[in-house]
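If you scroll down you'll find the structure; I have some questions about it.
Missing here is one protein chain; the remaining ones are kept as they sit in the complex.
For clarity, chains are labelled A and B in written order, and residue numbers in each chain start from 1.
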Amino acid sequence: MVKPLEPRTDTSEHARPPLWRNITVVKWAAQIAFLAFFVWLFWILITQAASNLRATGIPFTWGFLGEPLGVKLGEGFNTDPATGLEALAVGMVNMLRITVSGIVAATILGTLIGIARLSSNWIVSQVANAYIEFFRNIPLLVQIYFWNALVVALGELSVDDAGTGWFFASAKGIAIPWLNPEAGRWQYMALILLGAFVARQVYKWRVRILENKGVETHAMSWALVVFASFLILGWLVHPIMGVLGWLWSAMAWLFGNVPVWIFQVLLAALAIWLAYRFIANFLDERRTPAGLAKLTDDDYFRLIVAGLLGLAGALFFLLGPGQATVSQVLGRTRTFQMNWGLEPLFEFLASKFDFSGGAPLDFSRPEVVVPTRFAQYSTEVGKAFTPAFVAVWVGVTLYTAAFIGEIVRAGIMAVHRGQTEAANAVGLKRGQVLRLVVLPQAFRIVLPPLGSQYLNLAKNTSLGIAVAYADIVQVGQTIYNQEGQTLAVFLIWMAFYSFVSLILSGIVNYYNRKMQLVER
Amino acid sequence: MTDQPTSEGVVHGVIEELELAPEPPPHGPRVWIRENLISGDTRVAQFFNGLLTVVFALIAINLIQFITSYIFSPERRWAAVTHNMKLMMVQAYPRADLFRIWLSIGIFFVLVAVSLAAWGVHGRMSLWTLARGLRSTGVFLALVALLHGAFEATQLISLPLLSIDSPTDWSGTRTLLFVIGVVLAVGAQLYLNRTGPAAKQRSIPFLSVLVAIMAIVTLLIWTIELPVPEGQFDERLAPIATTTTIPWTVLFLVGIASFFLGKWLVRVVDAGRLRRLLVFLWVFSYPVIIMVIQRKPILDWGDLLGGGPTPFLESALGLFLSFSIVGGIIMWWVSLPENMQLGRGLAIALGAGIAVFGWVIGEAPTWTAVIATLAGAALIAGGLLIQDRMEIARVIGSVAAVAALLVWFIPMPFLLRSLVITFALVAVAAPSFGGTAPARIRIMVIWVSAVLLVIATFVLGKAETALEFQSTTFLGGFNLTILLAITGVALSFPLGVILALARTSTMPIFRLISTGYIELVRSVPLITWLFFGSVMLALFLPGGVEFDEIVRIVGAITIFSAAYVAENVRGGLQSISKGQYEAARAMGLTTVQSTSLIIMPQAIRAVLPALVGSVIVSFKDTSLVAIIGLADVLLIARTFVPTQSNPSFLGTQPQMVFFIALFYWVFTFTFSRLALRYEKSLGLGER
Partner (left out) sequence: MTDIGKPMIICEGVKKWFGDFQALKGVTTTIGEREVVVVIGPSGSGKSTFIRCINRLEVHQEGRIAVDGIELTNDLRNIDAIRREVGMVFQSFNLFPHLTVLENITLAPIWVRKQTRTEAEEIGRRLLERVGIPEQADKYPGQLSGGQQQRVAIARALAMNPKVMLFDEPTSALDPEMIKEVLDVMKELAQSGMTMIVVTHEMGFAREVADRVLFFDYGAIVEEGTPEHFFTNPQHDRTKLFLSQIL
């Protein structure tokens, strides 16, 4: 029983409002006006910078990347870099060394402290508490200065110390025994990767059996045994991986001789495919049982950008010249083929893989030698760390561990009560409760703040400049003090740190998503 | 509360919980030991737990010994600290004017004390907690005194890093420490035994505890003999620490007096009004302290009354009168409900008109000025052409807010630029908050005080300082550290709020720009932003515009911490339910109104702990300016004192670093504990 339509009463306004009252128009006008202002501001700043640079007589250039620097670096894989680019590369690697090893150490230490903080043993929890309160409340820079002063205060080594030992600590740094890589490490690494792959397959296989037959198959133990056997046997038989050398040679030949247009087409197809996968995945995520969910402006924006990027990439690869001539960057003209240096890469790999034997890693103890001057020392075996490295590494590790300790404690507290009681109720022992019930759940809670601590650690390594640790900031500063290219160096810093942050948060997000999936 | 967003600051704020020592033994110490040191279900577990206890006790003892022996070693020259206290606190600040520093601290004390009274801080501490705290302190003191002498017997873990200095003859101090410790511990224990659990019910105001602590500190200042450097030293550089007893005592008494003054004021004046006044004073005391009290500007009435090429415009008084009267009339009219929309448009058109005017009186026409002229003309023409009275502003408002910003790039007196910007900002906000007569009066007051503030800042900033010092700036040492921390936070807060709003906006372009800013800024470490501020910022400024290095560094810190503030505030915004937005909209509030009256107050309250956390972080972060050579407390303590101050302090670097670490620790730790107390009391409030 439907009522007849009422006659239209007077609606005093017609349906279309004037432009200046149309909410959609007003919103977009405001945004576009702001964007225009923003772009304009940016442009003003850039032209201003350009004219200021012209006035100082140091025009903006990337030339220093290819020019000799003439500066020795404190440490790194190459302390006497030939060019600015090489120096920056050394700085990047130095930064990554501290970041990666610091993250591992701070995670372990922080977890231990977090657990100790909750210990039923009064003195253990108090010591952990004191640790957290102490390290968290002192600026990291002061801590780094402190460790640096401590190492410097250790005193010089004397001739009496010459010889082999387990541990040396002096004002020139700290030396410890180490596993140093030897020529065979490439084959061994390849073998370990193979082992990881095989172990994974074995794990999957055992899990399949478990699921099909419903019997305990000890999948994890199997996988571990397989991996361990690769690890141990590989030590002896790694020369067989020399066969890969043939493969690399073949690849090098392939990339050197196949016409460039084939790579162009392949790369263009890859770009399109990636964009397609992104869009398809995106739409899949938005799909609900009731059909596709309503896409927001943001979603459309992302889809359009993804599509455009894919298209632009494909066009770039297809219509591009097939080779890029880069003259400015390295100071001298260089031509990059569209196969982007894959040929030299494989040639390099091929040169590393042969059938020669020998241990891949060599355990050695540090040895003090007195080469040129009294009380100077260097170690050719073992591993020696400079005072700067020790100060920065110890500083960021202990500092971050205090924060991680608090995060871990909060994570455990968050799952503690009900879950612990439930676990106790099913008869698990205290250690089992912690290991099987509490920690896995705490890990999920802990992961996002942990990730932001990792990012902080990576950024905090930049304080190494205070003790002249040759990381990317210090190298950059050295360069611009010499060349005056402050802007270029700043852009490099920005790009590098953004890249590292992106990688780190990418890894954390990946695990985070995996964890969240487990939950469902 | 654990569902808070997961940025670093939140974690810092949320996790921290005041962990009191475990409950005291109800059945005596033996039970306590059994439960806390060797607990376990089985014999084996108990054994391992006991082992753990021994190992950790040894570590703790070793560390305590290391630290005490380091502090009390005869090789330490602590005179380097006491003797250079003035240098570390205020660096080159002239001695003759030191009372200005004391005055600044005094103002701070008075404000704190009156505020405590006005907000009626009612925290109480149970005598039980207090007695147990005293007992722990006593035991700790006695242990420290004992352990130091016996170190050879217990130093089982002898790491080379912890090489302990030779024991010294500080038996006098040691005995004293031991006696004090024992007296405290025994006294507290006797009290606990006597009153028993009843002590839990008895409590004293937290403030009394605070006052007692400060009284003890004041007493200590009078009694403790500070170390003096060996040999001869310049009389001019007499250790300032020994001359501060009277000022500190006066300040202490002034603080107590102001508290009672505040109590009296609360009774006499309406509490709400007093609080509003205090907020105002808090905000303005800081610039006044820096610009007027500490900077000691030479004020010449000639500056105010004219002189220079354009006497009237350059005249501060003329500017103040013309801007507050003309602007005030416009504000009055704009804030009338029926004029709101039209008024807003015209107000901004006027701003653009002044931009044009600025070009006319400016030195050289540039193309930006041409655009400004065209924009201004178009706006005014548009305003006249569009007949629909109510809606003109909507068009003009969006375009002209941008146009008003143009003045920044037109050659015109800096002060005039700032006033025009202020005008545009207040005029845009006025219609939303106008309406009734009191509201309109409030807007007038805000406008006039904004003009006054801007002009005063410029006049004071331009005035020469009458201080005599041998340095580039009168700011240095801890004074600089505080300045950087407070200014950085104060400036980054509004910027962060705007960024957070833009990032949560429904408008994609705003969101994109804000997200880009936040992510880019956060991905790069602070030190590179400091380099940016100190070396690169000048590149982007028009010729002739130069800022002091401290200003540039403050700019860099602001850029950086705004991104972090924005992330925290965003967390707060996301924690507010959609219903709040809908209710505000359904009631007819405009976007500006609902954001400032409904959403922001709740969002900020939700993330207050995180924001306090980020204040602590930025206090710690100010130490980084030492790397780029600003003479903050760290740089002075670590570099200046051991190398430049006095030959007898050469080589004291390690102990100066040690001292400065403790110095920062005391501040950060105290602040985070106070924040925690506040956070807890917040939780008990109306939420």
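To be clear about the criterion, contacts are C-beta pairs under 8 Å (C-beta built on N, C-alpha and C of every residue); 3 or more make two chains touch, one makes a residue touch a chain.
Note that this is a predicted model, so its numbers are computed, not measured.
Of the listed residues B:175, B:208 or B:436, the one in contact with the hidden chain in the full complex is B:436. Of the options B:266, B:589 or B:608, the residue whose C-beta touches the omitted chain is B:589.
Considering B:221, B:420, B:550 or B:598, the position touching the chain not shown turns out to be B:598 (whole complex). Among A:26, A:105, A:318 or A:359, the one in contact with the hidden chain is A:26. Subunit A meets the missing chain through residues 1-3, 5-6, 8-13, 15-17, 21-26, 286, 290-295.
Hidden from this view is one chain, which touches subunit B at 337, 390-391, 394, 432-438, 577, 579-580, 582-590, 593, 597-598, 601-602, 605, 686-687.
Everything below uses one rule, namely that only the chains that are shown with their structure count from here on.
Interface residues of subunit B, counted against subunit A in their complex, comprise 2, 6-8, 10-12, 14-16, 19, 22, 35-37, 39, 41, 49, 52-53, 56-57, 59-60, 160-161, 368, 386, 388, 391-392, 394-395, 398-399, 402, 405, 409, 506-513, 520, 522-528, 531-532, 535-536, 538-543, 620-621, 623-624, 626-627, 634, 638, 653-654, 657-658, 660-661, 664-665, 668-669, 672. By the touch criterion stated above, subunit A contacts subunit B in their complex at residues 18-21, 26-27, 29-38, 44-45, 48-49, 52-53, 55, 120-124, 126-127, 129-130, 133-134, 137-143, 145-146, 149-150, 152-154, 169, 297-298, 301, 403, 406-407, 409-410, 414, 430, 445, 448-449, 452-453, 456, 459-460, 462-463, 465-466, 473, 477, 480, 486-487, 490, 493-494, 497-498, 501-502.
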